[in-house]
Each structure stands twice: as C-alpha cells, then as structure tokens.
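All protein chains but one are shown at their positions in the complex.
Order of writing sets the labels: A and B. Residues in every chain begin at 1.
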Amino acid sequence: MKPPAHNQPAGNTPLLSVRNLRIEFPTRRGTLVAIDDVSFDIARGEVLGMVGESGAGKSLTGAAIIGLLEPPGRIAAGEVLLDGEPIHTLPAERMRKIRGRRISMIFQDPLTSLNPLYTVGRQITETILTHRDIGEAAARKRAIELLAEVGIPAPDQRVDHYPHQFSGGMRQRVVIALALCAEPELIIADEPTTALDVSVQAQIIDLLKRLCRDHHTAVMLVTHDMGVIAEAADRVAVMYAGRLAEIGPVRAVVQQPQHPYTRGLMGSIPVLGADVHRLVQIDGAMPRLNAIPPGCAFNPRCTEAFARCRS
Amino acid sequence: MNMPAQTPAPVPDAPLLLVEDLKCRFEVSKPFLNRVIEREPRRWLKAVDGVSFTIDRGETFALVGESGCGKSTVARLIVGLYEASDGRIVFDGRDLGQLQSEAERQRIRRRFQMIFQDPFASLNPRWRVERIIAEPIRVFGLLNDDAAIRARVGELLTQVGLSPADGRKFPHEFSGGQRQRICIARALANNPEFLVCDEPTSALDVSVQAQILNLMQDLQDELGLTYLFISHDLAVVRHMADRVGVMYLGRLVEVADSRTLFENPQHPYTRMLLATIPDIKMEGKRHEIVRGEVPNPITPPPGCTFHPRCPLVNDRCRSEAPHLLPTARGHLAACHAIEEGRQ
C-alpha cells in the first residue's frame, strides 16, 4: 500500500507530515502492531478526513500525533513532523505546550471535554490566558466573541453558564470554541458528531467547516461516517486494520474508489433514491490485531485477491 | 387508519399488529422527601403520547426519529418490557392488555421476538452461545430432548451465517457483527412471526451493517417475517422499510409508505430530517437549512411540539396540537400548515 503521488500536495512544507508511522502495543502474548507504515500529509487550512471502521486505528493515529498514546502503546518507527520539525520525540513538557497552542483536540463526547464545575466562560478564558499574552478582561471579551462565532445565542449571558445548562449540540459548539481559542494551526477532531442527533450533526459539520475556512485552520477529521467525510473533508484517508487503504481527494475517492475495500465500503452504505434490493457486503470482519493476515491485510475478504496479495 | 370493531375477530387480512392511541409516561419526580420539603409536584415524562399505527403481515414498518422521540419506548411497549399507561396493542386480533392467564400470555409471546441495539450487552457474557440460543426453545417448551435442541441450535446458527461449532464458544469470542447474528438466531429460535428490531445495526460498522441488513431481508423473504424496524438512520430506513412513521417528541408526525415519504415528504420535520442526510456521492444537492435541537421532553413546547423549529409556524401551531390526518398525497401527517394548505 504505497501512498499515491497526490499524497504530497505541491508547494512548500506541509503543516503536518506523518511518515511511515508504526505503533506497537507490547502485551504478554507478543507485540501487537496497531498502526503499520502509515504516511500522510495535511496542508495548511486543509480538512483531511480519516475514515475507517472501529479498530482500524484512526483514533490511535490522532492520539499519536498529539502525543497522547496510552501506555503501553508506543511509536515504534516513523516520524511526525509539524511544519518540518519532528514532534514525536519532544519531551512531555514541550509537547504539552504544542498541544492546545498549535494543535488542539475535539472529542466525541462534549460532556467529558468540559469541566462540569466551571462556567464555560472561565474555561475558555483560562485557555486563552495560558496561550496568549492578554489581560483578563480582553480574554473574557474574546471568549464572548468566540461563543458568538460558534453560533451560541446571547453569548454575553451564556458565557457565565455551566456546561450542564447547555444542550448536547450547544455543548459541542462550546468545545469547538474552546479548541479554537488559542488559534491553533491544526485541530484533531475525533468523531465530533457521533454522539449528536442527526439534525444537530449537520449543523456542527457546517460550523466546523466554516470556522476552519475563516481561520485557515487545518483539520484532521476522524470519523467512521463516510457521510460526514463527504460533507466536510477536502481529502480522505481510508484506514483498514492499522494501514492506509486509500488516500486522495474526497470526490475522487467517493465517486471512483480504487481500493476494493473502499469500493465495498461505499457500496455497503444505503443511499436514498437508489432502489437497490441488496447492499454490497464485504464478507467477514476486520481481523483482530493479533491475527492480521500476511501480505495485504484485506486479502481474505477481497474479491480480487491473487497470489501476490497473500504474501 | 383502520378503526377496528370492539371485539376484532382474527381475520386473515386484518393487520398483524394494531396500536391505538398508545401512551406511556415515566415518573421523573424528585424523591418523596424532597418533593414534600421543596413543595414540588410530581413530574412526568410523556415518552409516548398517543401513537396509533398498524402493521400488515409480511411488511416492514419503520419508526424513525431523533433521540427522545419515543420510538424505542414504542418497541418496548409492544413486547411488554414497559407497561402502557393508556391505549391498546392488538396482536393478531388479541388485545395484549386483556390477556387473562400467564399461559395465554406465553402463547402470544411465542409469536414475537426482539432484536436489540447493542450486541455487546444483549448476550449474557457467562453463557455459551448454544445455551443463549436454546433459551427461548426451552422457555416455550418447543423441544424437550437435548439432542434435538442441539440440532435446532446448529440449524439456527447456520441460518444466520455462523457454523454449528460456534455454539460451544462464549460471546466475547465474537465480533460485533457476529454477535448480532447470534442475537438474530436467538430471536428466530421460537419461530416468531413478528420481530421488533430496535436499532439493530446502529452499533455496527457500515460494512457489517450491510451484512446484517441483507441477512434480515433474506430471513424475511424466507420465513415471511413481519418487522417493526426502529432506527434513527433515514437511509437505512429507506432501504429496509415498506412503510415509515416519523416520530417527534412522543408523537407520530407523518406516516406514509417508504417511497412516497422519501420522494415527497410533507411534514416540515420530515423535510428537515431528510435535509440532514449527507450527500454521500457528492452530487451537489443543496440542503434546506437545519436549525434548533430537540427540546427537553419533560417540558415540551405547547401546541405542536415542533413549532419552535418549524419554518411554517403560526399562532394556531403554538396553542393547538395537530392530529394525524390524511393529506392530499395519501400520507398521514400531523400539521396545521398542511391541513390549511400554507406551504
């Protein structure tokens, strides 16, 4: 699975560059390779969708980039470059500075990313103060501006409310405001809409897309939902069993998927308007990490596999 | 909607299931002592507030809506996991609320089954798969000798695409999709006619979802099953259902057959829901604006509960709750705007 040529956007250094990343989990039953030889770039202001089924390693890749791998997981090989500088070898203290200032995160469950004991205003203000050299009053003013920008009505009153006083969708908006307040260059959004109702999902995707365009922020959008990718991403990376199956511009991948896995994935999604009686199905299930087949990881489920795929 | 006579006789072309003005409320009051001290009244959540529909033999009827709309509560009311506070559920001519003896109840129960959402919670982790699947056979006393039960379990496992040898394993040895197959095998064990499927694929990955949906369709063709299919995913509903009911805050807002509903949605909420479906093939469809969120169901808005999010709202909508009425296009819709023709 060599990354195709269009993986490297033309021009100067990409904002984020992941090269031959390999993540291992040593266990007492041997070492599990969770991520194997994954390479991709994210350009400034670009939205890269990272799609795959549960256990494909998409969230793990995100965690590795911002240095939040849970032990005993470790980066065994490869590098993560931010603006050409390696960041996977940085000591924890310096990594913490990058996290939040230059790269920030949005998680699936808005309730766990907000501290229930503090008002949202205080949480945003504090984050602004740790990363930027401005006074408290200015930070509060900025917090209200941010809340207005993410579409929270009456932000000058809502700024003093606690997270539980917001609805699910409004909470996720606050989380996005929090992620934006240090003006980061990259946001890693891990399933930002999965916990939300469908009608709220659409609003949050639109918001994320608009804000990142306005602020020229790059986004790595991790999701299992091809629909979210089609709505929001510029390019998409399809992951399977810890490897990249396909990467390319969204329209190309969605309309003419090249990899048999991506084709199967697209065919298995029910679509409105198309009167198909049977969905395309990929037989079997993704292998567990301790039983990844040799050769191409997808070969036992692939209808087009031949001898070379198996070795 | 069919309005049946007081004592419906089991007629072959009568609907298999008839639900009439079904209501269910849950108490969400504070504990007794707090209520007395804080002088608060008891508070109720109307999870289902007057829902009526019918399901014909062999068809798939889907209930669709966002979280808190009461679709899962309807499913649980039908299979008897919750008790209705009002209304009737009539299965094949028998009012489920009027059953006299436990034996009679058991005879009706034998004829329906349920498939749940979370394949990781719906199998007892301490039981082997064969015991899980055999449970309905034993409870209903369908087979008595162990060899026959084992043979039947093997047959069921084969039917859902697993191997009879899998019966010796424990649930944790299977993936999510395989577990959902085991759940389906268990649901088929007592030869039911009617399956209530509560979000059967929403915990699964899409490629596995396709496997399960295909399996469910095959089984329906093969065994002539009737499905009540609960889902929040409109594309899945469009794929599976013959007829669809759209729910919002405990009420049905629109009922129509699947094709006309998706091609020609009438109710403003249905239209909004359809607008949320991502344009997955990127064919450049334009979206209607989606706004607002589902309100807290403990304190629903007065009148039509959708009015704060509705683009067609007027004063009547704010005070008077609409009823499900036939529309010009043959749907049933609960909307003053449609009734008055302001579109």
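The rule is simple: a contact is a pair of C-beta atoms (placed from the backbone, for glycine too) under 8 Å apart; a residue touches a chain by one contact, two chains touch by 3 or more.
We adopt the following convention: contacts and distances are computed from a predicted model.
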Task: Options "ABC transporter permease subunit", "ATP synthase gamma chain", "NADP-reducing hydrogenase subunit HndC" or "Anti-sigma regulatory factor": UniProt name of the undisplayed chain - done: "ABC transporter permease subunit"
- [ ] Would you mind spotting which of B:Leu63, B:Leu123, B:Val294 or B:Ile338 touches the chain that isn't drawn?
- [x] B:Leu123
Task: Residue of B:Leu18, B:Val79, B:Val208 or B:Leu273 touching the missing chain in the full complex - done: B:Val79
Task: Full-complex contact with the absent chain, from B:Lys46, B:Lys71, B:Arg186 or B:His267 - done: B:Arg186
Open item on the list: Considering the whole complex, not just the chains shown, which residues of subunit B touch the missing one?
Closed with: 76, 79-81, 102, 105-106, 109, 113-114, 116-118, 121-126, 135-136, 139-140, 168, 173, 183, 186, 190
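The working rule: only the chains that are shown with their structure count from here on.
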TODO: Using the touch definition up top, name the residues of subunit A that touch subunit B in the complex.
DONE: 53-54, 167-170, 197-203, 224-228, 230-231, 250-251, 254-255, 264-273, 276-283, 285-286
Open item on the list: Which stretch or stretches of subunit B touch subunit A in the complex?
Closed with: 66-67, 175-178, 205-211, 213-214, 217, 232-236, 238-239, 262, 272-282, 287, 290-294
